[in-house]
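Before I ask anything, let me first share the structure, which is written out below as structure tokens.
Of the protein chains in this complex, one is absent; all others appear in place.
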Amino acid sequence: MGVASYDAIIVGAGHNGLTTGCYLAKAGLKTLIVEKNDWIGGAAVSRSLHDGWTYSNCSYVCSLLRREIVRDLELPRFGLQVIPYEGGATFTEDNDYFAYMSDHNALEREIARHSPRDVDAYARFSQTVMRQCRFIRPFLLRHAPDPTSLHPRDLGELAFLVKKAHGLGAKELGETIRFWTMSIGDFLDEHFESDLIKAHLAGSGIIGTGLGVYSPGTAYVLLHHYMGDVDGAIGAWGFARGGMGSISKALGMAFEEAGGEIRTGSGIDSFRVKDGKVVGVALENGDTFDAPIVASNMDIKRTFQRHVDPIHVPDDFTKAVNRFKIRGSSAKLNIALDRLPEFPAAPKDAPFLRGDLHCSTSLAELERGYDDWKDGRWSSEPYFDMLIPSQIDPTMAPPGKHMMTVFVQYAPYDLERGGVRSGQNWTDETRTALANCVYDKMEQAMPDIRQRIVHAEVRTPLDIENEVGLTEGNIFQGELTFDQLLFNRPVPGYSDYSTPVEGLFMVGSSSHPGGGVMAAPGANAAREILRRAGKGKSMPRFAA
Amino acid sequence: MTHEAVPIGLIPGPFHPRLEALSRAKGWMDWAGYMSPSVLDTAEFEYFAIRNQATLFDISPMHKYRITGPDALAMINRVVTRDVSRIGDGRVGYVMWCDEEGMLIDDGTLFRFSETDFRLCCQERMFLWLLDAAWGFDVTVTDESDAVAAVALQGPTAYSVLRDAGLDVGQMKPFDWHEVETDLWISRTGFTGDLGYEIWVPWDAALPLWDRLWAAGNHWGLRAIGFDALHIARIEAGFIAAGMDFQPVHAAMRLHRGRTPIELGFGRMVHFDKGHFNGRRALLKQRDGGQRYALVKIDLGGFKPAQDALIYHRKREVGHVTSGVWSPTTKRNIALAELKAPYGISRTDDLMAEIYVNQEGRWDRRLVSVTIQDKPFFINARARTTPPAAF
Partner (left out) sequence: MTDTYDAIVVGAGHNGLTAATVLARRGKRVCVVEKSGQAGGMARTVDYAEGARGPEIAHLLYNLSPKVAKDIALRVETRKLPTIAMSPDGKHVEMAGDTLRFADGTAHPEAEAYAALRKRLVKFARLLGQLSDAPPPSLAEGLAGLRDIGGLARLGLNVKRLGKQDMREFLRIILSNAYDLLLDDLADGPVAGALAADAVRGCWSGPRGPGSVFTLLYRLGQGGDVLLPMRGMGAFETAAKDAGVEMRTRSTVASVMVEQDQVRGVTLDDGTILQAAAVLSSLAAPLTMQLAGARHFDIEATRRLQRMRAKGTTAKLNLVLSATPDMPGLSDAQKAARLIVAPSATHVESAFNPVKYGEASAAPVLEAVLPSLSDPSLCKDGRQVISVIAQFVPHAPDGGWTAAQRDDLSKRIIQTLEVHMPGLQDLITHSTLLTPDDIETLTGAPGGHWHHGELSIDQLLTVRPVNGLSRYSFGVRGYYLCGASAHPGGDVTGSPGRNAALQLLAEGVLS
């Protein structure tokens, strides 16, 4: 068999790789996507690991997926349906709860139940956050300007930034600077008096990061989770019907309809480079393919530490890649339930049970969870973001039975055991111990949870790394800290999706604007690839 | 223990059993989470009752805050733009308050019990803001919103209704405020520009009050009304409404959409000589440097209500109508409109409004003349006469 040749090859069929693929294929490039697993989707997958149940076993809810891309690629035509969820709650040790209600009046009454003063505080909090969302959203589908460059495109982007900032006015600009640099803990302390309400809202500031609620910069992380929308309701989150895999499935179908080809079952061995230019890929199964354009959907560490011979890149770049911070901080439990667990504190059929559920009741508790993680332990009182999508989506579990997804923070990648920190310390024993720790805490809300479990999949950061390919199991393909955002992402000088290897591009969440099932890095990268290929006009300009 | 779920959606207010019994139109709207009537029977007849008889409108959903303590006067004077020391005990004042940029947060009525005891009534939630403002002052701020019920009794026969209900308010001048009976306070205030009173009682005393007024009102043509009728009357009286004629700046996503009292035509309510108050430095700058907008009362040509119409100076768009109705009493096409400075201030001629009308499925565009008015559209001496006439 001769070497098959393509216009472009994408390594990794995650949602960003698929998005890039869609745009390249639609622009007429003969495009191949290669994927190491036997299925596509990366971290946006629906897997059946227990007969009759479907797990969104990595990412589990949807909001950040850019609506411009959904519409442009006609994903609803390929079966994508996103259903907003109805609220959420944090359960306390003393059998009470704070419920986030989607009805505005009910929410005010619920907040007043805990603190009348915080009703006003919540209004102020949400105005501030929404103002910041309005400010940041236009930047998601633009490339981050390089302030060291005098290139007209970078200057144009900088001018756009300055113009947007100027529109804020002096005081608001000052508040914006503060918001972007402060901790979510300080931000919430400024607004609220109720510890429970603060704890409920704080989760969004730490999910997926190696930072604590009092680490500066976590208010931005909250924004990162609020800047999505479901049908224009900013900050709303929803379930993808059929699990997160339906996003990947729709993207895959759109890609194939545009003429793209997907090969699953063999991962990459190496990116083939000649004279500083990429010429194709060699797969683990021995297949090799030629292409002048190759895009990596893997994170930058995995791409360059494992699959590109360092001889092809400058030392400074290698150094920058090595110091890129991509820390595993979360684990995931996917649980099949024989019926809906009892929530003794909650009113019967409370709508907020069809949302995100938690058991962490103070910022101090969350911060202590972070301290544990820094020392290589999972949080002894872990924070979790827990949902039962089968209440809304009948496709996820057999009738009367339920599927539960539990995102757990913090769990280190390099677990400490006997003074040694290593990913290899994740064994069946430690995995079970972690799950038990989470169940103990879950009993705060659902005393019968252990009796309800039919099957559970426990995914440690190591498991996520091994299966999905995310370094250290970091869900964002790199920490969302200042030194790794905007023009610093993934490494300074390469925020335009290019790499020192000509023709090799980074299209995953390691690139601006970062992680979450957003598809923005994939789309932005596609635009850059097409622009360099002289096909810049073949992609629509998204309205700012 | 299972906690009772908080109710979702609208909940009944203190007068709800009576309102529900009277509601033929079943038109309810959300006012601070309470079911508030937009119309009970027919908006048109409800409106005419305001100008011809007497009307009852439940204003209990208004936010009410009590400010008490030795520093109450000083603290309130720091919040609002006008000099509250000039409002006497047992008097009510219309007040506005601004953020640090001079942008209006809300307007409302301030009821003075004494120098150390006030009640502020307004549309927007203001508890946290008042707590912020109280820091450093010896005062206590209490949210009385769900503790005090109130009903507005408005219209030319309002005084007679009260008299027949055994409530003597003959000597009360406009903006007076008295405890007429134990736990029953009456103010000669309102949102209609007509003769009228507002009656304030504890939440659980609401229904007996209603029944007492209702029994006395039969002879005087008393009607319960909804918001739609009031809306017409308040534009006739030239009163501004939050969310329509100005955007309360704390609720605005775009902060520059805020407006100052000067821009809303209330420069006379900004007392620069009383010492510092919130936004004073910014307002001073605007007073000296010029305003960006002017909210004006306008009289329009034609007969089509001008809500949301754009306003042009020759071919240039210079503003829009914020509230516009046909005025059934003055028989004029009236509106409040916001114009970009200098229009509405130094340039008031050659203004036209573009009104869109949908005629059975076809949109039509009318260009009509715009004349700026200085005074409220509806002015009637009966609103101020003391003691009031019987009708």
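As written, the chain order gives the labels A and B, with residue 1 at the start of each chain.
We take it that a contact is a pair of C-beta atoms (placed from the backbone, for glycine too) under 8 Å apart; a residue touches a chain by one contact, two chains touch by 3 or more.
Quantities reported herein were computed from a predicted structural model and do not represent experimental measurements.
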item: Contacts of the hidden chain among displayed chains; value: A, B
item: Full-complex contact with the absent chain, from B:I8, B:A74 or B:V368; value: B:A74
item: Which residue of A:E284, A:D316, A:E429 or A:D448 touches the chain not shown here; value: A:D316
item: Candidate in contact with the missing chain, chosen from A:A27, A:V129, A:M182 or A:I475; value: A:M182
item: Option touching the unshown chain, where A:A233, A:A364, A:V420 or A:A433 are the choices; value: A:A364
item: Residue, one of A:S115, A:T405 or A:N488, that touches the chain absent here; value: A:N488
item: Option from A:H104, A:H151, A:K374 or A:K537 whose C-beta touches the chain left out; value: A:K374
item: Missing-chain contacts mapped onto chain B; value: 74-75, 78-79, 99-100, 129, 132-133, 135-137, 275-276, 278-281
item: Contact footprint on chain A, counting only the chain that is left out; value: 147-148, 162-163, 165-171, 173-175, 177-179, 181-182, 186, 190, 211, 214-217, 316, 323, 325, 364, 367-368, 371, 374-375, 481-483, 487-488, 492-493
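As a convention for this text, only the chains that are shown with their structure count from here on.
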item: Separation of mean Cα positions, chain B and chain A [Å, integer]; value: 48
item: For the chain A and chain B complex, residues of the former touching the latter; value: 95-97, 99, 101, 103, 105-106, 108-110, 113, 116-117, 119-121, 123-124, 127, 130-131, 134, 167-169, 171-172, 344-348, 350-351
item: Touching residues on chain B, where the partner in the complex is chain A; value: 1-11, 30, 33, 100-101, 125-129, 131, 143, 250-251, 253, 255-256
